[in-house]
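Below is one structure, written out as structure tokens; comments come after it.
Removed from the display is one protein chain of the complex; every other protein chain stays in position.
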Amino acid sequence: MSTTTSAHEAAADGAPEDAAHEHPEHEHPSDWAYVKIALILAVITAVEVFTYFETVLDWGSFLIPSLLIMMVIKFWLVATWFMHLKFDNPIFSKMFVGGLLLAVGVYVAALAAFEFWA
Amino acid sequence: MTTETSAPATSDADTTVAAPATPGDSNAPGEDTAHGPSTGISNTKLAMWLFLGSECLLFGGLISTYLLYKTRRGPDNLAIPTDVFDIPFTSISSFVLLMSSLTMVLALAALTRGDNHGARVWLLATSMLGGVFIGGQVYEFTSFLREGVGFTNNPASSAFYALTGFHGVHVSLGIVMLMSLFVASWQGKLRQEHSETVEVVGLYWHFVDVVWIFIFTVIYLVPA
Amino acid sequence: MLFRSGPRRRRRPEGLILGLALLLTGCAADAELDTFQDQSETARQINDLAIPVFIVAGVVLVLVCGAILWMSIKNRVPADDDYEGEFPTQISHNNRLEIGWTLGPFVIMVVIAVATLVTHLAINSTEANAIEVEVDGQFETWEPRVVVVGQQWWWEYRYYLTEDVTTDDLGDPWNLPEADIVTAGQMVIPTGEEVELIITSRDVIHSHWIPALNGKKDAVPGLYTPWKIEADEPGVYFGQCTEFCGLSHSRMRMQAVAVTRSDFQDWIHAQMTSATMPTDENSAEYRGMQVFSNFCASCHLVNGLNDGDYNGAETVSGSAPDLTHFASRTTFGGGLFNTYNSDGSLNDDDLAAWIRNPNDVKENYADDLPEGALPRGMPDMGLSERQIDDVIAFLATLGPRPTHAQILATEVE
Partner (left out) sequence: MTITEPTIEGPKTEGPLELESGREAIAERPLGVLTRPQGGRGWRDWLSTVDHKKIGIMYGVSAMVFFVVGGIEALLIRLQLAVPNGGVLSADVYNQVFTMHGVTMVFLFIMPLAAAFANYLIPLQIGARDVAFPRLNALSYWVWLSGAIFLNSSWIVGGGGADCGWFCYSPNSGVTFSPSHGVDFYAIGLLIAGIASLVSAINLIVTCLNMRAPGMDLFRMPVMTWMLLITQFLLLFALPVITVALFLLMFDRLFDASFFNPDMGADPLLWQHLFWIFGHPEVYIIILPAFGVVSEVIPTFSRKPIFGYTFMVFSGIAIGFMGWGVWAHHMFVSGIGPISVAAFSLSTMFIAVPTGVKVLNWLATMWGGQIRFTTAMLFAVGTVAMFTIGGLSGVTHALAPADTQQTDTYYIVAHFHYVIFGGGVLGLMGGLYYWWPKIFGFMLNERRGKVNFWLMLIGFNLTFGPMHILGLQGMSRRIDTYSSGFGFEFWNMVATIGSFIIAVSVLVLFHNIWKSKREAADLPPPGPDPWDARSLEWMVPSPVPEHNFDEVPTVESLDEWWHRKYSFDDNGKVVQIATAEEAAQDGSAKGVHLPAPSFWPLVLAVGLPLIGYGLIFNLWLCVPGGLLVGMGIFAWALEPVDDPDATHDHDGHDDDDDDHDDDGPDDAELAAAPAAPGDSTAGAPAAPGDKQGGE
């Protein structure tokens, strides 16, 4: 399973390239790799749901941070593997992460204006 | 004060040399020196990623609205969604949606390999899983309504239905796209060369999934 | 009379701007809303911040426009494209210069930012002192505080003298705790004291603004916003609702009437005295009272008349001006009309016109409503001229008359 990044970086020298490079077929992970990711996702989800049911452990103030961390990991796994951000041209990541961070920043500030800075 | 005097970027000599050929002789009709995308990446994929970036702000707005309102019961103190959440049920439908991302990516992998039949099966599986999710949402909405959480109850329930409803509409559109691909595949029109189309639809599908990952945690699991 | 300087007004080194402003405001002889006629510490602090920045901005502007003009003259060549002069030196950039004019404005802005923060903190801090007021013969310590409530299209001012009511005690603006004094359109404050304002609304967003005394603050339904006001000198300070609030937004005005401590005490006395109801059954006042009970009491409160069964007005905002001391106020209808003529007599003309059909003199949404809709503003009650005269006679008995001087000072156009 090769995870080489795209050929575009090689193109940086500006030399015209032939068609193969123009639209490179990335060597994508095998199906089995995808299944493994899905299994990890399933396990994390199970843990998340577990936090809801189990009453023995006292999560206390760790509950919300751990839920958020698990959420971020799931988000990241889907984005990097299933959406191929890991293998694809970094421009895609920039566009998407740009929007994502902007959204987080702006809305967190707005909610803060309601809740904490009011 | 150092005032640099020069043409930017290139030396003059280069510039001169680059002067275009006189029209008429060098570029004969039809000799269009076509050029590919400057970045070498696909227009359609780039467009989809940009769209998804912009969708982050759409869902962000809806999620923030819900977070702001989630405990507001209104003057009549009516029920709010958190009163009636059925976490086990939602966990299952969330899991279904999550797994549909797997089938989606397998569909793409199959098609890229040239396995048209496999692609078709996985596409169908993906849209079925999406259908199960939507079915679950319809069930959830109706049972919430039965339990007295109506859209117009209070800010909390309005915000809940708006957020999950928008997400549901996104999933439904995704199903329509997947089914169209399935039909195309069935008619033999969806082949290896089209894997980018499947990839782009897949991106949309996975995005809808990651939004739900967010919603499931922040809206359902994080205690009020 | 621009920049009428109050005695406590410090001299500022802005003769230049002052002159310029005078020139520009030209014939603005009596500009009662002028933001430069600051009459309170807060308004002065604001201008002390703003005016130097105006000067900085003016300098930047002169430099930029000066440079443009200078180059336009010096570097101009004929516009027709046949101009064959030699090319100017092709300067493409100069990093040092550019970093310079990135840092220059940055530094200027840092200085302005610091000044802004200082002023911001100053005008948002309160140092209100409790004062002694006499209420019904009892001395009370009163934290000067007025609850300001906006609604379409007038302001209500509520004074809680006998108990200390803060934001937390207010509940929702439609069911505020009963206040000792409730007025409309005119807020009376003692001079030299910082008075805390708690601002809210019963329908849409309004904004409370008395330019000579302080900046604005929005009145947001469901929110109590803190603000403050004070006046150096006794006087009447005009204001205007400044957040667009629908049809008669332009006609939603108010006044802050600053009076000396002793006048303030007198005013409290007058307001704390209940209206006395007419008893002579043959008098116009008595007939007016009956008209009022029939037609007006569903919306307006008059203590001693309908306070027993009054549950708020049948309007969208659930409120209409408290008329218990109507005659003690010199303006009515959202600060739009004079209650008295300049000679001190009752302004029956405007009052009659108002009661005849409020919508004619101040546009509202109170007539011809669709089924089930509540009015916004006061409806045309369809009274006969006789009834109108009677009800005016009744209204004139409500509360002690203001002094002639007060009538003149508060006169609106």
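To keep things simple, chains are lettered A, B and C as they appear, and every chain counts its residues starting from 1.
Keep this in mind: contacts are C-beta pairs under 8 Å (C-beta built on N, C-alpha and C of every residue); 3 or more make two chains touch, one makes a residue touch a chain.
As the structure is a prediction and not an experimental result, all values here were calculated from the model.
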Touching partners, among the displayed chains, of the absent chain: A, B, C
Absent chain, residues of chain A that touch it: 8, 11-12, 14, 16-19, 21-23, 91, 94, 98-99, 102, 105-106, 109-110, 112-114, 116-118
Absent-chain interface as seen on chain B, which is shown: 5-10, 12-16, 18-24, 26-27, 29-44, 46-48, 50-51, 53-55, 57-58, 61-62, 65, 68-69, 72-75, 151-155, 158-159, 162, 166, 173, 176-177, 180-181, 184, 189-191, 193-194, 196-198, 200-201, 204
Touch residues of chain C, complete complex, unshown partner: 21, 24-36, 43, 45-46, 49-50, 53-54, 57, 60-61, 64-65, 67-68, 71-72, 75-79, 81, 83, 85-95, 97-98, 101-102, 104-106, 109, 112-113, 115-117, 119-121, 123-124, 152, 199, 203-205, 207, 209, 211, 214-218, 220-223, 225, 238, 240-251, 316, 363, 370, 373, 376, 412-413
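In the analysis below, only the chains that are shown with their structure count from here on.
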Where chain A and chain C are represented by their mean Cα positions, the distance between them in whole Å: 53
Centroid spacing, where centroids are CA-atom means, of chain A and chain B in whole angstrom: 14
Touching two or more other chains - residue numbers and ranges from chain B: none
Chain C residues counted as touching two or more neighbouring chains: none
Partner chain A, residues of chain B touching it in the complex: 36, 39-42, 45-46, 49-50, 52-57, 59-61, 63-64, 67-68, 87-88, 91, 94-95, 98-99, 101-102, 104-106, 109, 112, 199, 202-203, 206-207, 209-210, 213-214, 216-218, 221-223
Sites on chain A touched by chain B in the complex: 6-8, 11, 17, 21-23, 25, 28, 30-31, 34-35, 37-38, 41-42, 45, 48-49, 51-53, 63-64, 67-68, 70-71, 74-75, 78-79, 81-84, 88-89, 91-92, 95-96, 98-100, 102-104, 106-107, 110-111, 114
